[in-house]
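All protein chains but one are shown at their positions in the complex.
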């Protein structure tokens, strides 16, 4: 029995996705930047750069540094702000027949709630991804993301003002990611995405200075995959909501590993920098793998790891 | 003014080291295994495999897996036990004119204290490194290493029964490594070493199983360096005791970065697997770098990072 | 555009400086001076990120044998400074590379009759050759001012001369051309021209800053090509930004080097920020 066209569709907290491969916030601009390299309608969904009420200029430079098998970034959540997003970015989103998920953050619970209200009104935004974990900006949510009670309060405040699927993106910089996950789900998260970047640092020996102007930065790329995979596996066993696996996914094998560990969907981040077509290539590779391995429906792989 | 022979000596909580480069626990056996490849008297100190009261057989296999830029291990703290250590390993240690630091762990506060008492009696052991952070064995100390109060109690118990320098090795799998560091120092640690391994996981897609029999394992190697460097920098600024920097050190540049970040000494772990002479090579490279850069005394580099 | 490119040649042209010629698709022929490519040095994860390099030259080669198809190629001039460039220098003819480009906004060539003064420091000459070639094609008078620490840092002068460009050189150690900074010769020429000229510059920060100051002083337009640590090269990561003229720590104003640049009007940037 050979499979001609495997079923790659998944349902993410009510959003039907044609396949489980999405792009990760901050690594794919607002979608348009990559339209030359990717057929956006070949991937499952795309996630915007993290949005805030006011535009943000971001951190001083250098903002980027390569590390063994990974990279650090300290962009500082630079973004156009919600108004410009609506005015300048949504028109493009409208032209693409692929779900757009808006990633956002705030400095306070009120700002988070206000952002949720604003995004809730945008029909082109099918789901909201709350970044409670960005390590770069001191007021950027680090407190929310590392304390279960704080996380619960901000998630509850956002939950109260939207019916759209609410995805909470978890920080890996915690002792107990499962406790964080439970707190967010109990507070109303429809889905969890993980991991955001780890906190890292690089030093320029010649200059005797940190490489990044911000001193520390968010660590991403293939190097972090083992940590991400472990956390996804732990969280997927502990909560009932769908999980989005993120962290160092470079190819279909990586993506399928996350799915086996319990992820319903995955996000491709740093890989898009190295290969702007990464997300689409991964979709194609997964499909080929399913055909070769006689897997008719990708949903049968979710959490199928035998431990 | 050219430097012919730079001063590489450092003082680690009362132990004079000829240079700051040590080998990391679990990656250098009991010293003897590497004696063919390294001149043990060229390095600053060597640290034993983690020791326990009773011998430990360790985990089922596979115990090792390579990941992008790193590796996972789930050895399960296999070791000969304190009695065999004294009977079979100390005779070799006695022949080497280089400080030997004993790494140890226990399942309970009492076992930790008992191990400290036993090690305290061995004249060849110049300092004790407490592993409160090994992620592999459920009873292997993970609780101690991730909760400041628990860590303080076990450190205090050990402190009470030895006058030898007591180094506490910190786990990176925590939200706030500085809080852990402070708790350990307040409880009497003479020095802190960090980081132990992160917790990671690898999956075999073909078999749909975790690669490691233990499911998760300790993540080490160049991939983790940015996290280690960040934690060393944070801790070095927060406490007054000397810090030993560990994590992904492959060469002299890496080692010097840790020293700039605030480490008085460094430990070379995974690198010894790839190049059994790594620690010695790093000593030689640091010396050459100091000559080339006119640094007469390595102590002037400790914490010299300009932020 | 993303494409797999075959190396046609890769040679060390001066100690530590290499010139590589690579195949490119037809459309690459439209690359403009100042644009760059992002090169994936190899398929492994070390190095992980692509490396940005200016398009040094672009052309079409028709192999001599009959029936051969014309092949578009481009060239890069690069300096071995770290891991990625060291690996590039170890590649051979027929090896393949994954290329993204041409990317970015290049030089504006201005009106043809004004004299164009091109200032390059060391490897900063890389994006300036194609510029000079285009300017010469448009019949602009062009002069090159090339500076470096030592004579090994003065690259491809013969190529510029072959275009008919008058070249001035200066080295800090006096091993080639005038001893000192090439900006001195630039100022003399500007004095002679009574400040009627357009400046183009690429090189180390110090040189660019100096040239920007000269431009401001003489009140003439000046375009500079910047470097910036890049992850994506396509405007998505926001890693590569440089402070724009309105920038201050309180009211930051960042320009995206990979899309708005790498070439900027020097007066649009904040210098010494």
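Should a chain be cited, it is by its letter among A, B and C, assigned in written order, with residues numbered from 1 in that chain.
The rule is short, and it goes like this: a contact is a pair of C-beta atoms (placed from the backbone, for glycine too) under 8 Å apart; a residue touches a chain by one contact, two chains touch by 3 or more.
Keep in mind that this is a model prediction, so the values were computed, not measured.
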Touching partners, among the displayed chains, of the absent chain: A, B, C
Residue among B:70, B:148 or B:172 touching the omitted chain: B:70
Hidden partner chain, touching residue among B:87, B:160, B:274 or B:288: B:274
Selected residue (touches chain absent from view) among B:78, B:120, B:153 or B:253: B:78
Touching residue (missing chain; options B:11, B:61, B:95 or B:293): B:61
Residues from chain B at the interface with the omitted partner, ascending: 26-29, 33-34, 36-37, 49, 57-58, 60-66, 68-71, 73, 75, 78, 221-223, 250, 270, 272-277
Residues of chain A in contact with the chain not shown: 68-69
Where the missing chain touches chain C, by residue: 44-46
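Just so we're on the same page, only the chains that are shown with their structure count from here on.
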Chain occupying the middle, per Cα centroid: A
Chain whose mean Cα position lies farthest from chain C: B
Interchain centroid distance [CA atoms averaged], chain A/chain B, Å: 34
Chain centre separation (chain B, chain C; CA means) in Å: 47
Junction residues of chain C, two or more chains touched: 45-46
Overlap residues in chain A, where contacts from two or more other chains coincide: 68-70, 222-223
